[in-house]
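This report concerns only the one structure given below.
Just one protein chain is left out here, and the rest sit where they should.
Order of writing sets the labels: A and B. Residues in every chain begin at 1.
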Amino acid sequence: MRITVTVDGTTYTDDVEPRTLLVHYLREQVGKVGTVVGCDTSNCGACTVHLDGHSVKSCSVLAVQADGCEVTTIEGLARDGQLHPVQQAFHDNHALQCGFCTPGMIMQSIDLLADNPSPDEQAVREGLEGNLCRCTGYQNIVRAVRDAADHMRPGAGPEAERVAGDAGSRAASSVGGGGE
Amino acid sequence: MTATMEPEVGKGRLRKEDARLIAGRTRWTDNITLPGMVHLAVLRSTAAHAKIVNIDTSAAKEMPGVIAVYTGDDLDPEGAIGMPCAWPITPDMKSPRRPVLAQGKVNFAGEGVAVVVARSAGEAEDALAEIDVDYEDLPVVLGLENALAEDAPLVHEELGTNRNALWKFDSGEAGSGGDVEQAINEAEVVLKRRFRQQRLVPAFMEPRSCVVDPTAPQLTMWSATQIPHILKTMSALTLGIPEHKIRVIAPDVGGGFGGKIAVLPEEIMSLLVAQKLGRPVKWTESRSETMAAAHHGRDQIQDLTIAAKRDGTVTGLKVELMADMGAYLGLVGPGVPILGAFMFNAIYKIPAYHFACTNVFTNTTLTDAYRGAGRPEATFGIERMMDELAAELGMDPMELREKNWIKHDEFPYTTVSTLTYDSGNYEAATEKAMQLFDYEGLRREQAERRERNDPVQLGIGISTFTEMCGLAPSRVLGSLDYGAGGWEHAAIRMLPTGKVEVITGSSAHGQGHETAWSQIVSDQLGVPFEDIEVLHGDTQSSHKGLDTYGSRSLAVGGIAVVKAAEKVIEKAKKIAAHMMECSEDDLEFSGGKFTVKGTDKSTGIGDVAFAAFMAHDLPDGVEPSLDSEAVYDPENFSFPHGTHLCAAEVDTETGRVRLRKYVCVDDVGKVVNPIIVEGQMHGGLAQGIAQALFEEAVFDESGTLTSGTFADYLLPSAADLPSFTTDRTETPSTTNPLGVKGVGEAGTIASTPAVVNAVVDAVRHFGVNDIEMPLSPMRVWKAVHSGEKAAGGPGAEAGGGLGSIDATHGGAQ
Partner (left out) sequence: MIPAPFDYVAPSTVDDAVRALAEAGEDAKIIAGGQSLLPVLRMRLAAPTSLIDLNRIPELRGVRDDGDALVIGSMTTHYDVQRDPLIAEHAALLAKATDTVADPQVRHRGTFGGSIAHADPAGDLLAPALALDTEMVVAGPDGRRTVPAADFFEDFFTTALRPDEILVEVRVPKHTGWHAHYEKFNRVAQAWSMVAVAATVRTDGGTIAEARVGLTNMSSVPVRARAVEEALVGRPATAESIRAAAEHAAEGTNPTVDGNADVEYRQHLARVLTGRAIQAAMAG
């Protein structure tokens, strides 16, 4: 089937098999290998991307279901060489070790902050319950998300990640993106 | 660069590694795509023990996109290839051949039976369903005691036994202590306990993957491995490929925790298939394959006897273990429980000690190293026993420990298991931990809750641990019949522009070597942190090494870096003296500069590097290079220690455990980067706590792994763990120039018994003196209400996960 998907601001038209998972489409056809696969059961969350502004596990969405949609991956967050505040906070707080879960963690953290701009510790922990990390014990991830919240002004930052469509909708990656 | 710059070692540098990892600019093995590359998919046995009567691959070969299908007999018609085990722990150890793909017989569910090669991963997977394997079931051997029973069926008939090896240490025989039987006979108090170390899955986040390119000048293999150097040598030995014709690259590797210390049948298979087809191949496993086929960890039954005086003085310890090897021997599998032999005596002065471990074959996934490897098991055993002894004697458990531990002024101290602990200060770490924890306050609250019969009871668990790490002095490994040394290699390249490349044989997969090694070299050579690049994980650039495990990177690999830097300075000194027309003896080196003593005349190391590069004017007989390398063999292990305190609330109505507070004060010697050390502690704690509360690999009666997905094997998420209070004391190691010890495994080793001790302490007044791990709510509730300590297991099903989905009747939508 032929699909047209906007990934990190660029529009691609491709033929895919219906069974192709969004994550495999991103990795193998679009070349977005920053998004990874960690499990078969949608538990680990490593493949988390934003689909039309909401976090989803891209292993549990078919590529054909993303036809006409906009996808933001970890590779589309930085603007003009400037890291997204959540990326920066992960670095600043040593919130990663091997880094395999990190793309999914960052994408989910951004979504979480879009819903709750100043979460307490428990809210961060619950907001990340769909993402597994085996290295950090989560403590520095929680710290990073709260640190990012402190550095982000809701609504500030560059253009929303969605390059087309209803501008009024919530676009997770745009929240506070790019810093001041 | 000035001499006044503050030292890099000890600074909380943010990691160099992060830039690419937070941006998705990663190089996982599965990211690699090569021209003409084809994909492998492995058909895995559904039976745990069966004869293979027939394998029909004809239909699979006709499937779209399929290039080839191979069985074990196709790849190895002579049956000559066996996966390596590098640790024959005894001369008479039984060692079955582990084929690349099963030949004639399968010995665990998940063992490879055939491999499909296809143009796409999907097509390869499609063809698996078309392979027809005819199995004839054999009796399945499960459980240590069953396997050792008189009339037990055998995993490997040809071995004549399920016993792999019996390894013993006895302090009476070794002359390092008394006779334990005598100590037990004469003891005022004798306590016996049986503990079970459940089976665990290392659960690194990146599934294993391997790409082989046979078209490169050297046969090149990328692999998600902890051990590229060992893998290279072992691949050469296993397949007879000349070693200089193989290059192994461990690119970005997504965690290991011991689980990627292995030479995989799939790696060997990839080498064979790539050579057969003459084109690049990729194998990337699914998580379900990882769970069933990658090695597991732990799985022991521990029978412990402790002898003591009424005043709490421990007089003897007898340890009898059974350890489940699974169906075959992994690379270092048989030695893992043996590492525990040196650690059961822990921080205590125990005058008589006996250790015996029986390794056993069963029809299960093999076991091998998992974070801590042997030492968590030992620490759990002794720390649980200390709490049990304290309860028996009516003593405060910390007081009992203090009475028996080695005092800070008794170091260096040679233990009953013959190790010499170079340094430590258990008093200092404990004092700090007790303060941070508010031990007295929590004990008061515990008493109040008991008094008012509160449905939520509080318990306090202690673990005062040490471990041996920095593996390892080669001569010690030799005495343990280990199949390699324990040294590490480093090299430093001084570039003409003054920048520095550091090469290390330690292969990082999340630890932060690039950052920490840069800090070390910056101090040694006086070059800026930013001007240093650390290269690792590619046998072409890092040609020599023994890789990363056993908390060895810093204490061995880091010291090799120091030694290489010292050689650079020695070489530079000759040239600097020549440049400044003085004697070498008149030079001192500091902050990156050679200065003529008593003058302000100096030259920077970068200038010397440039002079060496130009080579226009060098002293006679001096080679035009500052590049240096060193191989460091440690003279001793290092011995981090610490005091971990856990307060756990137990809801006696439901059995649910909530960790209320976790404090640990660790002493890992000198610290290169406190941020990285803290991160290692956090992650280690999470894994140790997860063993206590959540995780277990479970097989059903037919030998099928029922906890075979992340929906069934319970890894904690952020929502399941508390924040930890971590702190440090710093007692430098005296056996290496940096004074460092190692931190990678400490948290995992220490935390499991702290949690279990806390839970047992919370409900001891109900008559509970043990609960089997993991401490599921049902187990805790049943222990409280009926005294049953292992409800639901072993053989319990994790349940409730994906396995609960009945796909055929599954509702739509």
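Here are some notes:
The rule is short, and it goes like this: a contact is a pair of C-beta atoms (placed from the backbone, for glycine too) under 8 Å apart; a residue touches a chain by one contact, two chains touch by 3 or more.
Predicted, not measured: the structure shown is a model, and the values here were computed from it.
Here the chain not displayed is in touch, across the complete complex, with A, B.
From the set B:Pro280, B:Gly606, B:Gly679 or B:Pro716, the residue in touch with the chain omitted from the display is B:Pro716, counting the whole complex. Between the chain not shown and the residues B:Val53, B:Ala80 or B:Ala129, the one that touches is B:Ala129. Although one chain is not displayed, its contacts with subunit B can still be listed: residues 121-122, 125-126, 129, 286-288, 653-654, 656, 694, 698, 706, 709-711, 714-717, 719-720, 776-778, 781-782, 791-793, 795-802, 804-813. Seen from subunit A, the chain kept out of the figure touches residues 1, 17-21, 24, 40-43, 45, 48, 51, 54-57, 59-62, 64-65, 108, 111-112, 115, 126-127, 129-132.
Definition applied: only the chains that are shown with their structure count from here on.
One inter-chain figure worth recording: subunit A and subunit B are separated by 31 Å, centre to centre, where each centre is the mean of the chain's CA atoms. Only residues 17, 19, 27, 32-41, 43-44, 46, 73-75, 77-78, 83, 87, 90-92, 94, 96-103, 106, 121, 124-126, 128-142 of subunit A touch subunit B when the two sit together in their complex. Subunit B makes touch with subunit A in their complex at residues 14-15, 17-19, 21-26, 28, 30-31, 122, 203-207, 252-255, 257, 286-288, 509-512, 675-676, 678-679, 682-687, 709-711, 715, 717-719, 721, 723-724, 747, 801-802.
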